[in-house]
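Quick notes on the structure that follows.
Note that one protein chain is taken out, while the other chains of the complex remain in position.
Now for chain A:
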Amino acid sequence: MAGLSLSGVRVEFPGLAAPVLDIAALAVARGEDVAVTGPSGSGKTTLINVMTGLEKPAAGSVRWDDTDLVRLGESQRDAWRAGHVGLVMQEFHLFPGLSAIENVLLPVRFRLFSVPAATRERALALLKRVGLSRPDQDIATMSRGEMQRVAVARALLGRPAVLIADEPTASLDAASGAVVADLLIELAREENATLIAVTHDPRLSGRLGRRLSLVAGRIAEDVAQGEGAAPSSATPYTPPAASQGQVTP
């Protein structure tokens, strides 16, 4: 399967002379796990916004398998994202007043009149899997680490093909960050989902198979790492044969 393929993507913001994102070509194969790193303002969040259809680039194409997100309308992109992407954000974006289980089920409630029993069962199982034993606990009474674990469970509820995390450990203490990093990697593998994580956290980025470094909106480095690859040495990246993607360093 082709996975993700970006081609000639440019994102410009009004008032800024240079594009905030300028990717000639990028391919991510299905099932890959990729860390996106780079200094603040390098375009990391914009890149994942483009990948998830939250941001429509001024030029280029963003293809997930046979679907070019650029050609879809906003509502279609919303629907596509709901069906294919699990999102974990730095600030969790859980909703106070709702319990852990209700937060996990919230995206489904926006799309279905009533939640199927199987979905509810899966939500409970996911909460248990991320180590939360009280699904009815109010979010307001949880620690930040617990909140992020709820967010991970929420992201995985719809069995997404791709799990995208934007600085998932940045606002957590070291212990909680390590737990969340472990969970993301393990669950993405268990669910056979592509994992793309924007992170400054070496405990997370170092454990992913590929690292993209962005500088000023461009890919400055794209290296394979992990088992067999020395974390400190940048290895020129060769995309999996299936993707046939062109990678621009």
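By our rule, contacts are C-beta pairs under 8 Å (C-beta built on N, C-alpha and C of every residue); 3 or more make two chains touch, one makes a residue touch a chain; residues count from 1.
Here is the rule we use: contacts and distances are computed from a predicted model.
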Missing subunit (named according to UniProt) among the choices "Probable septum site-determining protein MinC", "Putative ABC transport system permease protein", "NADPH-dependent glutamate synthase" or "Electron transfer flavoprotein subunit beta": "Putative ABC transport system permease protein"
Among A:L72, A:L106, A:L124 or A:A178, residue touching the chain not depicted: A:L106
Absent-chain contact - pick from A:S40, A:S75 or A:S133: A:S75
Which residue of A:T52, A:T169 or A:T194 touches the chain not shown here: A:T52
Those residues of chain A which, in the complete complex, touch the missing chain: 46, 49, 52, 54-55, 74-75, 78-79, 81-83, 85, 87, 89, 91, 93, 95-98, 102, 106-107, 109-113, 154, 158
